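A protein chain is absent from this complex, but the other protein chains hold their places.
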Amino acid sequence: MNVGFAGLGQMGIGMARNLIKAGHQVTGYNRTRSRAEQLAGEGAKVADTPAALADGGIVITMLADDSAVEDVVFGGFIESLPRGGLHVSMSTISVALSQRLAAAHREHGQHYVSAPVFGRPEAAAAAKLFIVAGGPRDQFDRCSDLLSAMGQQTFYLGEEAHRANVVKLSGNFLIAAMLESVGEAVALVRKYGMDPSDYIELMTSTLFTAPVHKNYGALIAKEKYHPAGFRLKLGLKDVRLALAAAESVACPMPVASIMRDHLLTGVARGLEDADWSALAQVVAQNAGLS
Amino acid sequence: MNVGFAGLGQMGIGMARNLIKAGHQVTGYNRTRSRAEQLAGEGAKVADTPAALADGGIVITMLADDSAVEDVVFGGFIESLPRGGLHVSMSTISVALSQRLAAAHREHGQHYVSAPVFGRPEAAAAAKLFIVAGGPRDQFDRCSDLLSAMGQQTFYLGEEAHRANVVKLSGNFLIAAMLESVGEAVALVRKYGMDPSDYIELMTSTLFTAPVHKNYGALIAKEKYHPAGFRLKLGLKDVRLALAAAESVACPMPVASIMRDHLLTGVARGLEDADWSALAQVVAQNAGLS
Amino acid sequence: MNVGFAGLGQMGIGMARNLIKAGHQVTGYNRTRSRAEQLAGEGAKVADTPAALADGGIVITMLADDSAVEDVVFGGFIESLPRGGLHVSMSTISVALSQRLAAAHREHGQHYVSAPVFGRPEAAAAAKLFIVAGGPRDQFDRCSDLLSAMGQQTFYLGEEAHRANVVKLSGNFLIAAMLESVGEAVALVRKYGMDPSDYIELMTSTLFTAPVHKNYGALIAKEKYHPAGFRLKLGLKDVRLALAAAESVACPMPVASIMRDHLLTGVARGLEDADWSALAQVVAQNAGLS
Partner (left out) sequence: MNVGFAGLGQMGIGMARNLIKAGHQVTGYNRTRSRAEQLAGEGAKVADTPAALADGGIVITMLADDSAVEDVVFGGFIESLPRGGLHVSMSTISVALSQRLAAAHREHGQHYVSAPVFGRPEAAAAAKLFIVAGGPRDQFDRCSDLLSAMGQQTFYLGEEAHRANVVKLSGNFLIAAMLESVGEAVALVRKYGMDPSDYIELMTSTLFTAPVHKNYGALIAKEKYHPAGFRLKLGLKDVRLALAAAESVACPMPVASIMRDHLLTGVARGLEDADWSALAQVVAQNAGLS
């Protein structure tokens, strides 16, 4: 297929490459043009503007935040995408923006599928992402080959596109809650003089055997918060989006509230560019640990 | 070996049976004598009093709470256990009581190993428990055949017996934190009209693949809180013990504080005998869900 | 002085009347025109549009929320207010909008003073409001006669207009925190069988003697949450604005986070139009009280 791709950051570059490998014709756009040009040597076209992405009738967006998506869509391709065209939004954005995009594309006679992903840059490069998708069934089917080229598994959540964003945000909330609670447990055992790595090894070889526990547990035990796999300030953003999504349906999430408070302390203490597992460092500091 | 065993409840009965199967001579004691007599047909002796457990020089305790352990030890076998005797404490008790037991046995010229377990009654019956142990190395070695007969793996945490209790309580805290956070995530997706079982299936087949997530996640999704595998009021007790252990080393655990509050609401609403995963029901009710 | 006044709700109507009584020429605007016409018989002019408010060079806004202020300013008088004109913003709005208004008026060669108020409608009618103001000193002096006509005391907080909004939001946070904590204390004594009115009488005649404690304490003791003096959903809005203001300077406010969660439960349980002291009802329900 002929597809536009906006956002060639750490995640997007791998995803776009996998589309190319799968035989699709990709036109890439990135605010910092050099990143798009990187792909040109691999067979992609480079778009000078977001508006130039829309020729093939399908545009995928994989951008940093709401504001970046608004710029690329409303200030960009929504006017050039033909009636019947499709926007596949894969960024981690707010539920509110996802709802607004669905409405805006509908008004333009276009289609909208929301398809955010779980996975780090390495998973994006290896086409091992998990993708959660929502939107009209026929449009989901229309882009499912594209999604398959980028992920190891796709879950279709029904007609309401924004559900995919709710699930994505809830997933990041669950990871953050794990970081927070493992951080509290590690602070406790450290205060009793135990070695945190031994402790994590014990817990993740018995009760909490998922890779997400093993990998993050090891970072926390070793206090290895640099370089960041996912920056604390982005983690704060996602927790904020989860809280906003919950607020709009009158759903309190007290653990998310605590994490938000701790992440703010992290920012106040200069940890905004540390890995978000540094949430555990805030917890340790609150227990008087260095 | 010749070993006394106090506490033949849901957990203890299976553990004692596994000792018998492994060829050990078990003398059982239970406050409700009929449960001890059950074992008599399988080769065990029955002790009329805790004091009568101490003949073999080793006593294992697997009781409901601090108070039950205090009764059986201080009002029981501590006076009849010979110098050089060993008490292996496997109950989930407070760190403070574990420290007090270590001191009391030392004063009596006796030894103390703390060896609490992770696992439900089925794991106890199947000798699949995980055991975390602390105490003098030679005493740990002395009882390691007994521990091996009851569990699938034993972790030795060093000379300080109470560390084993800290780790046990931290583990139950981590499970409870998982129940709380999954409860919040499920409340969120339910408020967006999604099916909680689909959601749990998705999350536990991608990010959170440990059995502890799958099993508890399914209970929460189906709101199946009866019969209780582990009662909410016992969960509250364990969270309280974790908070007390943390308080004595000046370690705040805000997620534990939240769960304590929610478990109290659970008790106030008559859920004390529901499974402790009903923590998620409190969370759902706080979001206005039935 | 000749002054435009936008927003003749429960608060604004009393404030505008006090300006008229003090001899000022008031031109009133309200989205629901009938409320403006009420004032006409008392000597005010009625503006058909926000743009028509700007003739006198000074416009006061006293509106429900950010969105209403944006409509009246950006979609309204910012284009008709002459260079050198002054906007006195008295609504409870976000710190972010206050900063945006300061910048926008500056770009238009206009001036901006932020002057939100403390007090209920009765205090507005009786010119007993407390006013906190920020903005350029000369502009504050320019409107100080107007402010004096509406309040019992005005506090000038310096050149940065948005500081006044921070103080206003912090004040509402403190009131809400009082509602929450009194609610928790009342739940406790009720669970011990005590009469909440006796308890409030005791506490407010000894330690907590401010009217804000006496008045709200009595509402909580009697569970008299209707009619609302200030609706719970507006309380939630203000707590949200306080949290947003705090977030933008990396300041965690955990008590505000708790209240937000409880207010959301209030909304989920249908209390959005109750008085915001019904925060205490949520707390009572969480303790299993009716």
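For reference, chains read A, B and C in written order, and residue numbers begin at 1 within each chain.
In this section, a residue touches a chain if its C-beta (ideal position, glycine included) is under 8 Å from a C-beta of that chain, and two chains touch if they have at least 3 such contacts.
If you're wondering where the values come from, they're calculated on a predicted model, not measured in any experiment.
Engineer: In the intact complex, which of the presented chains make contact with the chain not displayed?
Structural biologist: Computed over the complete complex, the missing chain touches A, B, C.
Engineer: Touching the left-out chain: which of C:S80, C:S144, C:S170 or C:S197?
Structural biologist: Answering carefully, the residue with contact to the hidden chain is C:S170.
Engineer: From the list C:A187, C:I220, C:L236 or C:V267, pick the residue that touches the absent chain.
Structural biologist: C:A187
Engineer: Could I get the residues of subunit C that touch the absent chain, sorted low to high?
Structural biologist: 118, 130, 132, 153, 155, 157-158, 160, 162-163, 166-167, 170-171, 173-175, 177-178, 180-182, 184-185, 187-189, 191-194, 198-199, 202-203, 206-213, 242, 245-246, 249-256, 258, 286-288
Engineer: Contacts of subunit B with the missing chain: which residues?
Structural biologist: 240, 246-247, 250-254, 257-258, 260-262, 264-265, 267-268
Engineer: Residue-wise, where is subunit A in contact with the chain that is not depicted?
Structural biologist: Interface with the chain not displayed, on the subunit A side: 261, 264-265, 267-269, 286-288.
In this text, only the chains that are shown with their structure count from here on.
Engineer: Measuring from CA centroids, which chain ends up nearest the centre of the complete protein set?
Structural biologist: A
Engineer: Report, in whole Å, the distance between the mean C-alpha point of subunit A and the mean C-alpha point of subunit C.
Structural biologist: Centres of subunit A and subunit C (C-alpha means) sit 38 Å apart.
Engineer: For subunit C, write out the residues touching at least two other chains, lowest number first.
Structural biologist: As it turns out, subunit C has residues touching two or more other chains at 261, 264-265, 267-268.
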